[in-house]
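Excluded from the complex is one protein chain; the other protein chains are retained at their positions.
A, B and C label the chains in the order they appear, each numbered from 1.
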Amino acid sequence: MIIKLQKNISRTDRENIVHTLNRTGIECEGSEASLFIHLRENRSISLKAEIEKLPGVEAVIVADQSYYLVSREYQSENTLIRIDGVTIGGAEPIVIAGPCAVENQDQMLQTAEMVKSAGIKIMRGGAFKPRTSPYSFTGLEEKGLQLLSEVRQHTGLLIITEVLDTADVELVAQHSDILQIGSRNMQNYKLLKAVGRQLKPVMLKRGMSATLEEFLGSAEYIINEGNHQIILCERGIRTFVDYTRNTLDLNIVPVIKKISHLPIIVDPSHGTGRRDIIPAMSLAALAAGADGIMVEVHPDPPASWSDPEQALYPDQFFHMMENINHFIQWRKNASTASRS
Amino acid sequence: MIIKLQKNISRTDRENIVHTLNRTGIECEGSEASLFIHLRENRSISLKAEIEKLPGVEAVIVADQSYYLVSREYQSENTLIRIDGVTIGGAEPIVIAGPCAVENQDQMLQTAEMVKSAGIKIMRGGAFKPRTSPYSFTGLEEKGLQLLSEVRQHTGLLIITEVLDTADVELVAQHSDILQIGSRNMQNYKLLKAVGRQLKPVMLKRGMSATLEEFLGSAEYIINEGNHQIILCERGIRTFVDYTRNTLDLNIVPVIKKISHLPIIVDPSHGTGRRDIIPAMSLAALAAGADGIMVEVHPDPPASWSDPEQALYPDQFFHMMENINHFIQWRKNASTASRS
Amino acid sequence: MIIKLQKNISRTDRENIVHTLNRTGIECEGSEASLFIHLRENRSISLKAEIEKLPGVEAVIVADQSYYLVSREYQSENTLIRIDGVTIGGAEPIVIAGPCAVENQDQMLQTAEMVKSAGIKIMRGGAFKPRTSPYSFTGLEEKGLQLLSEVRQHTGLLIITEVLDTADVELVAQHSDILQIGSRNMQNYKLLKAVGRQLKPVMLKRGMSATLEEFLGSAEYIINEGNHQIILCERGIRTFVDYTRNTLDLNIVPVIKKISHLPIIVDPSHGTGRRDIIPAMSLAALAAGADGIMVEVHPDPPASWSDPEQALYPDQFFHMMENINHFIQWRKNASTASRS
Partner (left out) sequence: MIIKLQKNISRTDRENIVHTLNRTGIECEGSEASLFIHLRENRSISLKAEIEKLPGVEAVIVADQSYYLVSREYQSENTLIRIDGVTIGGAEPIVIAGPCAVENQDQMLQTAEMVKSAGIKIMRGGAFKPRTSPYSFTGLEEKGLQLLSEVRQHTGLLIITEVLDTADVELVAQHSDILQIGSRNMQNYKLLKAVGRQLKPVMLKRGMSATLEEFLGSAEYIINEGNHQIILCERGIRTFVDYTRNTLDLNIVPVIKKISHLPIIVDPSHGTGRRDIIPAMSLAALAAGADGIMVEVHPDPPASWSDPEQALYPDQFFHMMENINHFIQWRKNASTASRS
C-alpha cells in the first residue's frame, strides 16, 4: 500500500500521518526525498478510508503490482536524462560503446579514440567484473576506475561502469557519470537502495530471468529512494536457445515504452554473445523503439581479457555505426514527416 | 550419411550404387527427384572410402548435423522463390497479411480489399485451424478453401493457407499458392515429406520450442523430397515471459541468413500476440534482415473468430504499412549507396 | 461450449437439438459415440439458457479451459485401464521397459527375456521413429511391427509402440496393445482423433513445451471421439538446463492426479537422457505418485541404433527393478497402514 502525499505537504501534516499510523501499530517507511510512505502488505487495507481523510494525503493506492513511480500512470511524459549536453530518452537514440573490461591504459585510449571518432559520447568499461568462476579475471577494480577517469579527462567522453557492492557506490560514483547495476545484481535490493540515494544516473540491467514485474519492481526500489534518473537495459534472457548466448528479447522495448516513462536501451553484445549478428540486432533494437544501444568493441577482440567472442572488430564497429547513423537520420525524417 | 551423386549420373551408375549398398546389407532411400541417398546412422561410416570410389558418386558426407541441402555449404547463393511476378528472398522484403481464420465471404472480401490497397501481393487466411481445445472453432475447412479461391480470382492476390494432414495436401494445393506448415506440425515428418513431394512453395513455421538443428532438420525433410521452394518463418518461442504470448526471437533471422540459403520471414502476430506492439516488431524484423513479415489484420478485430487480440485494426494496419514502405525504400537506398 | 446430453437421450431428442441449433445458424459436431456436441466459440453464449431447456439436455457447459471429459469434475474416480489382467491406474504402479527402437529379432528376444525376468508385463519398442534428421534411422516400420508381434506371441508380453500417421493407425493397432502418440505429435489433432476412434488404449506423451492446458486439451481430443482409455506420460520439457537432455518435470504428476482421472506415467529415459540418473528419477517419479514408469533398456546400449546414451545396461536395469519393487511393496504397506 502506498500513501501518496500532496506535493506541498507541511512537515506537521507529514508527521501527523506517520504518528497516526504508528498509533494503530503500523510502522511506515519513506526516504527523505520521497513523497510516498509504504505499509506492510496484508495488514492495512481496512485502514484505507481512514487514511485518505488525513490532511496532506492525496491518495491511498493499494498496489496490485510491484511498481508505481516508474509507470506512466504516475508520470505520463518521458523521463529525459541530461548529462553534459547528452540527452537519454529523447528524440535521438544514443550509442554507448567500449570494451567489456578495462585492461590497461593503451587499450583504453585506443578504444576511446575509436569510440569518439564514431561520434559517440558515452564509453563503457568494467572495472569490477562479476564472473561465474572465482578464478576468472574479475577486473582491475580501483585501478580500473582511475583509468576510466583518465579517459574522461583526456577525451571528454562520459563514462558508465558497473558497481557491485554497497561499499563501493561512492567510489564508483566519483569516477563515472552513470552507474551500472548488472544482471546478477538486479535483485540485490540493498545495492539498489544505495544507488537510489546518490545523485548520478543509474543504468539497471534486466536479470537473466526477470519478469516485467520484477524488472520494474527493481527500478522502483531505486526511484523510491529519490533517484529518478534510471535507464533500463534489455540484455538477453535465459531460454532453451543455444545459437545465441542469451535470447535478446526486443519485445520488451515497445512494452516498456508503453507502461513506463523511463528510457530503455538494448545491449546486443551480452544479449546475443555473437559479434556476427550484433550489427543486425542493433538496428533491430532501434527499429523496435529503443532509446539507444550499448555495444562492446575492442582494438583486438581475440586478445580481450573477457568475452572475446562478443566484442566487435574496429572495422565492423565503424561500418555498423555508419549504418546506424543513417537509420537514426531516417527515423528522424520519418517522424518529422509523420508529424507534419 | 549422405551420398551426393554427380549431377549427370546415369541410371546404371545410380542402380549400381544402390545394389552395392544392398549387397552389404544396407538399405538406402532417396526420392525420385533427389540427388541424395541416405544410410542408417551408426552402421556405415567404415564404408565411406569404398562408396566414394563408385562411379557417379561425387562425395560421401557424414553429416554431424541434421541438415545439409538447406545450408550455404551446399548452395551459397540465396534461394529465390518466384510466384506470378512476386519474388521472395530477393532484395525487397515482402508482406503477407490477412485474417487469422477464413470466416465468411464478406470478411474475406473486405480484408482482401484492404490488403490489396496497401500494396500487398500475398494474403493469408486459415481454413484448417489447429486449436488447443476440441471445442474451439477449427476452421471452415473445404468451404474456407473455396472462399480463398474466390478471393484469388476476384483480386489476383496470391494465397497462403495451412495444411494439417497428408490427406489434405492435394486439396489445399489446388486452392492456394503457398502451403503453410504450422508450428504444431513442424515435426510431423509424414506431412513434411508429403508437401516435399508436391510442387507449390511451402512456408515452414518454427515449432514453439524448436532448436536451430530441429528447425533446419525439418526443412531438410522437405527439400530432400525434391521441393526446394521453402520459406522459413519465425513465430515466437516458448519462454518464461508472460507479457507476450510467445517470445518473438528475431535473433534467429541473421543466424539463419548466415547458415542457410532459404528465405526467412517473421510473424509478429503469433510471435507477440499483442496488436499494440506488432508495428514496432515488424519494423524490427525487417531491420534484423528478415525477407518479409506476415501479419494478421481484420476489418473488426474484436469480432474475429479466433485470436482477436492479435489482429491489427484497419487504421493501425495502414499506418504500419506506410512506415514499413518508407523503411523498405530507405533500406534499398542505403544498400545501393553502400554498394556504390 | 459443450452440451452435455442425458445418458438415455432418444435419437429424436438428439436430432431435435441439432436442428434447433442449425436453425439459429449454428453448426455443431459430435462423434457417433460421443455424448457431447460442441459449438463454435465466441458465438453462442447468449443461447445458453435456451438450449438448457431442450429435452435431452443435461447441462450446457461454457468451458473456460480446453478440457472437460478428462477432468475430475466430469468423473471423480480414477480411470482404470485393464489389458489382459494388467491394470494401469490402480493401486500398484506399472513398469514398461524395452529398447528405443526395434532393431532385429535377436535384440528383441534378448530384451524381452530380460524384461520378463524382471517381472514386467509391458514391453516398449519403436517401429516408426520420428527423428530430427531425415538421414537418421527412422525405424523398421512394418517389419518392426511384425517383430513386435512375434515377441508378444512368444512371451505373452503386452506391446506398446508409436504411431506417426493417420494412415498407419489400423496397422499399428493390429500389432500392439497400446498405441503411443509421441511428443512431436501431441498437437497433431487429426492423429489424435484417429486414435480416439479405435478401441485400443492410447498413451499420450507430453509435448516438449506443452502447458497443462495444451496437454489435457490433446487428451480431450481423444476422449471426445469415444476412447476413454488414455494414459498420460510426462517425458521432460524444454528449458535452459543442459545437464539433462530435457527437464523431467515430476511436479506435473501430483497436479494431474488432482485435476484428472486419467493415469499418468513417467518416462525418465527421454526425460533426462542420462542413464546414470534414471534409477534415481524412476524412484522419485513413483514417490511423486506416478502410476508407473517407462524406461529404455538394451542388451548392449553402446550398439543401440538410436539414443544409446539413455538405455540402461542389463545389470543397471535389474538393480533398479529390485529397488523399485521394494519401494512399491513399501508404498503398498504404508498405504494399507494409513488406511487401517
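Operating definition for what follows: a residue touches a chain if its C-beta (ideal position, glycine included) is under 8 Å from a C-beta of that chain, and two chains touch if they have at least 3 such contacts.
Here the structure is a predicted model, which means the values were calculated and not measured.
Annotation: of A:130, A:226 or A:314, A:130 touches the absent chain (contact as defined above). Between the chain not shown and the residues A:4, A:184, A:228 or A:319, the one that touches is A:184.
When you scan C:3, C:101 or C:253 for touch with the missing chain, the hit is C:253.
One chain is missing from the display, and on chain A it is touched by residues 1-2, 38-43, 63, 65-67, 130-138, 164-167, 184-185, 187-190, 208-209, 213-214, 217, 220-221, 224, 238, 303, 305-306, 308. By the touch rule set out above, chain C reaches the unshown chain at residues 209, 211-212, 237, 239-244, 247-255, 258, 271-272, 274, 276-277, 280-281, 283-289, 323, 326-327, 330, 334, 338.
Residues of chain B in touch with the missing chain: 238-240, 242.
One rule holds in what follows: only the chains that are shown with their structure count from here on.
Distance from the centre of chain B peaks at A, each centre being the average of the chain's Cα atoms.
For the pair chain A and chain B, the distance between C-alpha centroids works out to 38 Å. Centre-to-centre spacing of chain A and chain C amounts to 48 Å, using the average Cα coordinate of each chain. Each of the following residues of chain C touches two or more other chains: 238.
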